[in-house]
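Every protein chain but one is kept in place in this view of the complex.
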Amino acid sequence: MMRPHTESLVVRFIARRSVPFIQLFALYVVAHGEDGPGGGFQGGVIFASAFILLALTEGWGRGRSRMPEPVSDALMPAGALLYAGIGLVALLLGGGFLQYASLAVGGDQHAQHLAHHFGLIGIEVGVTITVAGSMVTLFFEMARPKHFLNVPRRRRRHRPDPDA
Amino acid sequence: MDASLPALVVVVPMLAAILTALAGRWWRRHAWPVALLATAFAAAGSLRILWRAVHEGVVLYRMGGWPVPTGIPYRIDLLNGIVLAMVACVSFLSVLWMRESVKREIRQAGQASYYAVVLLFTTGFLGITITGDVFNLYVFLEIASITSYVLVAMGRRREGLFAGYQYLILGSIGATFVLIGIGHLYMATGSLAMTDIAARLSGALVDHPSVVHTSFAFITVGLAIKMALFPLHSWQPGAYTYAPSSASLLMAATATKVAAYAFYRFAFTVFGTHYVTARLPQVMDGIMVMAAAAMVVGPLFAVRQDNLKRMLAYSSVGQIGYVVLGAALVNASAMTGSIAHFWNHAASKGALFAVVGIVVLRSGSPHIDNLRGLGRRAPWTAAAMTVAALSLVGVPLTGGFVTKYYLALGTLETGRGVLLAFILLSSLLTAVYMWRCLQRVWFADPDLEPAVTREAPWTMRVATLTFGAACLVFGVFAWIPVDIASAAARALLGEN
Partner (left out) sequence: MLEFLLSHYNYAIYIALMMIGLYAILARGNLVKKIIGLNILQTAVFLFYISIGKVDRGTVPVIWPAGERPPGFENVPYENPLPHVLMLTAIVVGVSVTAVALALIVRIKAAYGTVEEDEILEADELRDREGDA
């Protein structure tokens, strides 16, 4: 299974230094999702990949310590809450669910346009948070040391006793 | 508020699920009230929507304010109004019922997440029912399915894990088939909104008939897996048997019938009555054979089970046959019976699984012998079970009789009287396995110590009795479901 960390100083150094750039790139992808290729899903996955890179080079524990379990557990519903919340606020302000234009402050067309932009960016950020949290959780839970297919065979409480 | 009710009915349970998942870590005790409030809102909202659908015909809601072929419409007519009310009310009653059961069957750290999954499950099935967009339907189908796999696997016994896995494999194949079917439909018509596809389909049938046929085949097989239509039911007994009692209750009363609704929607709204009767009559005949076989094979297996949950699971295999038979006969009377069965089966199967859950809570096991003496120690629970059993068999003055009466009428009207024999045989077998239960409930040897010594907690009792009372109400005041169902059937067949 996963070794604690790689021996190579070069790999570890480069991986550590890449992390901020990966995260910055993730934000770039999110910010451009509105009118170009990119968006929340892609940005979230790229953001999470920074933590996965850390775990691959520095070991499971060092990677997880950068985003501990309570944090990633809270991020997943928090992003969804942001998404649903924006939709609901739009609805409460008299528009339809997720009708961003109704978020506008003031009635002119420019304000509506702006509201549309910010509404869209807002739900993209929500998606990013949820996806990043989910990806981090998925990776770290599946890769948890002493967890998966390397569990040694041992007699478990549930197993029927053939001698009984 | 009233105008955006169709969105809120789906969004509020989803929001509650998110909140429960977010805050459940610290406020474990608040998960149940939040879930109860959210499902109560959904139930009240869906009844209000059904009311509007009865009076206005169609309730239309545009997501994000987009016009129909561009955006996702939520479109509620009588058919999905009925199913929506069924799903929302069953979810509410199940959540009301499940508090004690969850405390006992789910480990403490997982309880808040369990409620979150239950709420997402409800969101998924409400979404399938309410949406007027085929791809949106697929997404909600997957939300509902994934949460079902999780619910099945959250039981205490390890068999539940493998049952959940088998359900996941078959369910994913089914959902993928639906997705392939939707892809072909999009390829042929270039649209995803149901009404828009229906309008473009006649043109597509001229240009690419085989693409449309392929689409229909994939969607039918995919949904048949989802609704556990014999012989594609193999995932169901294991899933219902090993799931936590509350999940069995919720799934048995809603899950497969919503897939059956999706089949109605695709066959009669998207593809259209003309398509299924004139272009592909053989397919409907084939589905009719499967439904008739299910009606007999399900009870036949149920008779031999000693595990109550497994018995009821096989019973559901049989009951889905009644729901599908009306669609396969393409006849207004038969379809009235089948659509009314959405409610009747939800009420009777809900009551029965609620009673079995109470037996599990009080005695620790769903073995049939644990029913002995139930009538003496827990008369309310036993009464609800009796009414539900009679309804399942189809005794007059219960909901089940209404279903069978209209189905029988439909078989005679379409000249397929031989199906009457299947209905009778199915009812007879149902009577046999229900008698095995009722005999232990009421006529057990008084010297034997009953396995259930106390009446259920009040939350469970209220929910169980409501399910039981619904069986009676739908039978005595049969015009309530029948009027709506026959209007829905006639609208689907375009006979207005």
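When the chains are written out, they are named A and B in that same order, and each has its own residue count from 1.
Please note the rule applied: a contact is a pair of C-beta atoms (placed from the backbone, for glycine too) under 8 Å apart; a residue touches a chain by one contact, two chains touch by 3 or more.
For clarity, every value in this text was computed on a predicted model and none was experimentally measured.
Peer 1: Among B:M187, B:L412 or B:V432, which residue is in contact with the omitted chain in the full complex?
Peer 2: B:M187
Peer 1: Looking at B:I173, B:A199 or B:L300, which residue reaches the missing chain?
Peer 2: B:I173
Peer 1: Pick out which of B:A112, B:I146 or B:A488 touches the chain that's been left out of the picture.
Peer 2: From the options B:A112, B:I146 or B:A488, the contact with the absent chain belongs to B:I146.
Peer 1: Among B:D207, B:D306 or B:E413, which one touches the chain that has been omitted from the display?
Peer 2: B:D306
Peer 1: List the subunit B residues touching the unshown chain?
Peer 2: Considering the whole complex, subunit B reaches the absent chain at 135, 138-139, 142, 146, 149-150, 153, 158-159, 161-162, 164-165, 168-169, 172-173, 176, 179-180, 183, 186-187, 192, 306-307, 367.
Peer 1: In the full complex, which residues of subunit A touch the absent chain?
Peer 2: With respect to the unshown chain, the touching residues of subunit A are 35-37, 41, 131, 134, 138, 141-142, 147-149, 151, 153-154, 156, 158-160.
Keep this in mind: only the chains that are shown with their structure count from here on.
Peer 1: Taking the mean of the C-alpha atoms as each chain's centre, how many Å separate subunit A from subunit B?
Peer 2: So the centre of subunit A lies 34 Å away from the centre of subunit B.
Peer 1: Quick one: in the complex, what on subunit A touches subunit B?
Peer 2: For this pair, the touching residues of subunit A are 70, 73-74, 76-78, 80-81, 84-85, 87-88, 91, 95-101, 158.
Peer 1: Once bound in the complex, which stretches of subunit B touch subunit A?
Peer 2: It is residues 4, 7-8, 11, 14-15, 18-19, 21-22, 25, 61-65, 158 of subunit B that touch subunit A.
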